[in-house]
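Here is the structure we will look at.
Let's look at chain A:
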Amino acid sequence: MSHLKQILEKGEFAVTAECGPPKGADSEIVLRKGDLLRDKVDAVNVTDNQTAIVRMSSLAACTLLRGAGLDPVLQMVVRDRNRIALQSDILGASALGIGNLLCLSGDHQSFGNQPQTVGVFDLDSIQLLQTVKAMRDEGTILGGDRLSARPDLFIGAAANPFADPLEFRVTRLAKKIRAGADFIQTQCIYNLDRFKTWISTAVDRGLPEKVYILGGVTPLKSPGMARYMKNRVSGMDIPDEIVKRMEGVPKEKQREEGIRICVETILRLKEMPGVSGVHIMAIEWEEAVGEIVERAGLLPRPGF
Partner candidate 1 sequence: MITAEQKPIDEIREMIGPFKRILVLGCASCVAECAAGGEKETAMLGSALRMAAKMEKKEVVIEEKTLDRQCVNEFIVLLDDTIDQYDAVLSLGCGAGVQAVADMFPETPVIPALNTEFLGETKAQGLWMENCLGCGDCMLYYFGGVCPLARCSKQLFNGPCGGSVDGRCEINPEMDCAWQLIIDRLSRFNALDRLEDIYPPKDWSRKQGSGPRKIVREDQQR
Partner candidate 2 sequence: MYREQQITLGLFYCQNVPESREENRQALEEEFGKSLRLFPIPCSGRLEPVHLLKALERFADAAFIITCPVGACRYFEGNHRAKKRVERTRKILSDIGMEPERVGIAIGSKEAPKTLAQQAREIFREISLLGPSPVFGQE
């Protein structure tokens, strides 16, 4: 079912991109974003009410993309659903032909536009991974009841090489793999040195033999965005050189510079042992993805 899985298993350097569903019921926006990404990437992640802002459900947007011939990655956060709803949506996703599932904790509700809601957090992301794996591999749900049919899902998880405590980051990656992750998509990489340290520790522990690791990248639009992410987004590591590079070009060249940095990063990642692909998160800038993929020499993508 999962095209992404086939690409990775063939040993191709995989490319995924992120697509944020609209803040409304308009399917055309989803389909338009899908068109921008078609044939440029192998799979498309659809965010799940990212930053705790209400948007069209990831499940619905994934279904639209699937219908349009793309391979969606359903992002699922544990913030909004208890284990009954999570397991039910997992079954539903598979039934609708969605082949990939990314298990996340989710951004805290206090950041979004519903700060008065209650955060569920019945399971955490690692427990969710374990749950999906048991559903797929054992055909059982939590508590042991058997499923009439198993979901067919390629299971993913996130990792942040730049958060603390550093020593524990690889332990946590190993934990996610044990819980059931088939692939990992990382936090945006700007600090390649620190990423290298993390990936080589992972390589030393033999982890990339058990999991496909896709390095995350986000093209910067402006120095303001760089500074914002550096200072305000927890767990984001943007070295001063990057901010300076963005500041050093005139306004009309800033987006070009952002794309250039992104392409350079991908080229470095391609050479790094342990890295199986790249995940491009062009936030509300899906138009940039095609160019980035092309300039990084990753086109054409192998077909379905």
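The working rule: contacts are C-beta pairs under 8 Å (C-beta built on N, C-alpha and C of every residue); 3 or more make two chains touch, one makes a residue touch a chain; residues count from 1.
The candidates were selected such that all candidates are chains of the complex that A comes from, given by their letters.
What you see is a predicted model, and the numbers here were worked out from it, not measured in a lab.
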| item | value |
| --- | --- |
| Touch-positive candidate for chain A in this complex, from 1 or 2 | 1 |
| Chain A - residues contacting candidate 1, complex | 79, 83, 105-106, 108, 110-111, 119, 121-127, 130-131, 142, 158-160, 163-165, 168, 171-172, 174-175, 178-179, 187, 234-235 |
